[in-house]
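First comes the structure, then the notes that go with it.
The other protein chains are all here in position, but one chain of the complex has been omitted.
Moving on, here comes chain A:
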Amino acid sequence: MASRKSSSKSRDENDKYSVLLPTYNERENLPLIVWLLVKYFGESGYDFEIIVIDDGSPDGTLEVAEQLQKIYGEDKILLRPRAKKLGLGTAYIHGIKHATGNFVFIMDADLSHHPKFIAEFIEKQQEGGFDLVSGTRYSGNGGVYGWDLRRKLISRGANYITQVLLRPGASDLTGSFRLYKKEVLERLVEQCVSKGYVFQMEIIIRARQLGYSIGEVPISFVDRVYGESKLGGNEIVSFLKGLLTLFATT
């Protein structure tokens, strides 16, 4: 049931959590992430729905999603596909429109974000009445699996520069495992102009600007297994572009 509440300090029967899962070529991971989500939501007893936003994946992700819908029910798994790859930012916008929960989880479908943390996100949110709770790989027990020294150095360096230049008041800017109050997310998404994962940075900076409260939960990030580390010049250039744009405009 759709319900709207500005803040809730204690567990509320009416709270519902919509999980947005953008997918592109995730047919191997989608059944697993859905299984894990159902498991952990089931254990913690919160009401939830999973919204799969597939962008016409050529590997047949949507077909797999349809089968999962048969297994878990159409009230739990919602399919909101788009015909072609239109990017992550618009995938979230598209997903929110169809969310019936008063809270929205955003996470990656590639198993790098583990659903075991959802209960911690929710508890954190309730504890401080936060407008958004962000998963962080960079503080507390947070961390990453599968990164070599070079990858760690690039990541820490980029994060440090971002912290110095933007002082965002959150330790993980590009991570996309987050819990939002739905109306807060709607408002933030309206304001953001960036594309790709710079969108994740912008959204948290705008949140600060608009005076929204931010909580953090340390998460372990088990990265997708890549054939080889492909992070190169292109990614660095687009990161710097995004960073400087935010530096000059926010």
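Assume a contact is a pair of C-beta atoms (placed from the backbone, for glycine too) under 8 Å apart; a residue touches a chain by one contact, two chains touch by 3 or more; residues count from 1.
Here is the rule we go by: contacts and distances are computed from a predicted model.
Visitor: Since a chain is absent, check the UniProt entry for it and pick the matching name: "small monomeric GTPase", "Signal recognition particle receptor subunit alpha homolog", "Ras-related protein Rab-8A isoform X1" or "Dolichol-phosphate mannosyltransferase subunit 3".
Guide: "Dolichol-phosphate mannosyltransferase subunit 3"
Visitor: Determine which one of A:Ser18, A:Asn102, A:Gln125 or A:Thr162 touches the chain that has been left out.
Guide: A:Thr162
Visitor: Of A:Glu74, A:Glu127 or A:Glu235, which one is in contact with the hidden chain?
Guide: Selected residue, touching the omitted chain: A:Glu235.
Visitor: Which candidate, A:Leu86, A:Ala119, A:Val144 or A:Ile214, sits in contact with the chain we can't see?
Guide: A:Val144
Visitor: Pick out the residues on chain A that sit against the missing chain.
Guide: Interface residues of chain A facing the absent chain: 24-25, 27-29, 31-32, 35-36, 59-60, 63-64, 67-68, 70-71, 110-111, 114, 138, 141-147, 149, 152-160, 162, 164-167, 173-174, 196-197, 220-227, 229-231, 235-236, 239, 246-250.
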